[in-house]
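Below is a structure I'd like to ask you about.
Right, subunit A next:
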Amino acid sequence: MLLYVFYILSAITLGTAFLTVISKNAIHSAIYLVVCFFSLAGHYLLFNAQFLAVVHIIVYAGAIMVLLLFTLMLMNLNNEDETSKPLYTKFAAVISAGLLCLVLIAALRKALPENIEYVNSGTDFQSIKVLGKVLLNEYAVPFEFASVLLLVSMIGAVLISKKEEKI
Partner candidate 1 sequence: MNISIVLIVLLVGAIATYVSGNKLASKIALLTSIAAFGATLYALNAFNGGENLDVNTIWINRPAVNFALHVDGLSMAMLLLTTGLLPLIIASGFVTKFENEKAIYALMLFMGFAMAGTFLAADGFLYYIFWEIALIPIYFIALKWGNGDIEARKKAILKFFIYTFAGSLFMLLAFIYLYTKGGSFDINKLYALQLNSTEKTYIFFAFFLAYAIKIPVVPFHTWQANTYSKAPGVGTMLLSGIMLKMGLYSVLRWQLPLSDSAAKEYMPIIVALSIAGIIYGAVVTLKQKNIKKLLAYSSLSHVGLIAAGLYSLTIEGFQGAVLQMLSHGLVIVGLFYVVELIYNRYHTYEIKEMGGIRIQDTYFASLFMIIMLASVALPTTFNFIGEFNLLYSLFKVNMWYAIIAGTTIILGAFYMLRMFQKVMLGGETKSFQKISKQESIVLVIIVVVTIFFGLFPQPIIDLIEPSLQSILTQIK
Partner candidate 2 sequence: MNILETVGINNYIMLSALLFCIGAFGLLYRRNAIIMFMSIEIMLNAVNLLLVAFSSYHEDPSGQVFVFFTMAVAAAEVAVGLAILVSVFRNIGNIDIDNLKNLKG
């Protein structure tokens, strides 16, 4: 049962991801991407990582996608205005991405044993409580440091967008 769910979800994930990158219309891409994110959230749920799934939805589907869509709308880019490229560049893209895929998977297949034993010990490791503890004890420094990161990006975004005034 779960296996089928996994396959379906995986198919959705990959399919929508693929559609995202090949859709001519950027809005369509965005929609597909949202679907992709939801399917990923489904995967998280399969892992029993409910908190993560929720956060994922909020951050990606809620924040990032909205930001992207907003920008798209702002620029009025909903219709196709991407100049058509020569065929060979597309060809090169397909070849190289395919090669990357092939090589990466081959490497992984070579590295991974056929069946990795998984033992479920039943310990709680992904409830909000545990995550919170880990995040704010062990990972307090990176947690705080992430704020610096966000601060930088915030200042940066403002810096680039704001008009310079001479004094």
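The candidates came about this way: all candidates are chains of the complex that A comes from, given by their letters.
FYI, contacts are C-beta pairs under 8 Å (C-beta built on N, C-alpha and C of every residue); 3 or more make two chains touch, one makes a residue touch a chain; residues count from 1.
All figures in this text were calculated on a predicted structure; none of them were measured in a lab.
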Considering only this complex, which of 1 or 2 touches subunit A? 2
For subunit A, which residues count as touching candidate 2 in their complex? 2-3, 6, 10, 13-14, 17-18, 20-23, 26, 29-30, 33, 36-37, 40, 43-44, 46-49, 52, 55-56, 59-60, 63-64, 67-68, 71-72, 74-75, 77, 81-83, 85, 90, 92-94, 96-98, 100-101, 104-105, 108, 112, 114-116, 118, 120-121, 123, 125-126, 130-131, 134-135, 138-139, 142, 146, 149-150, 152-154, 156-161
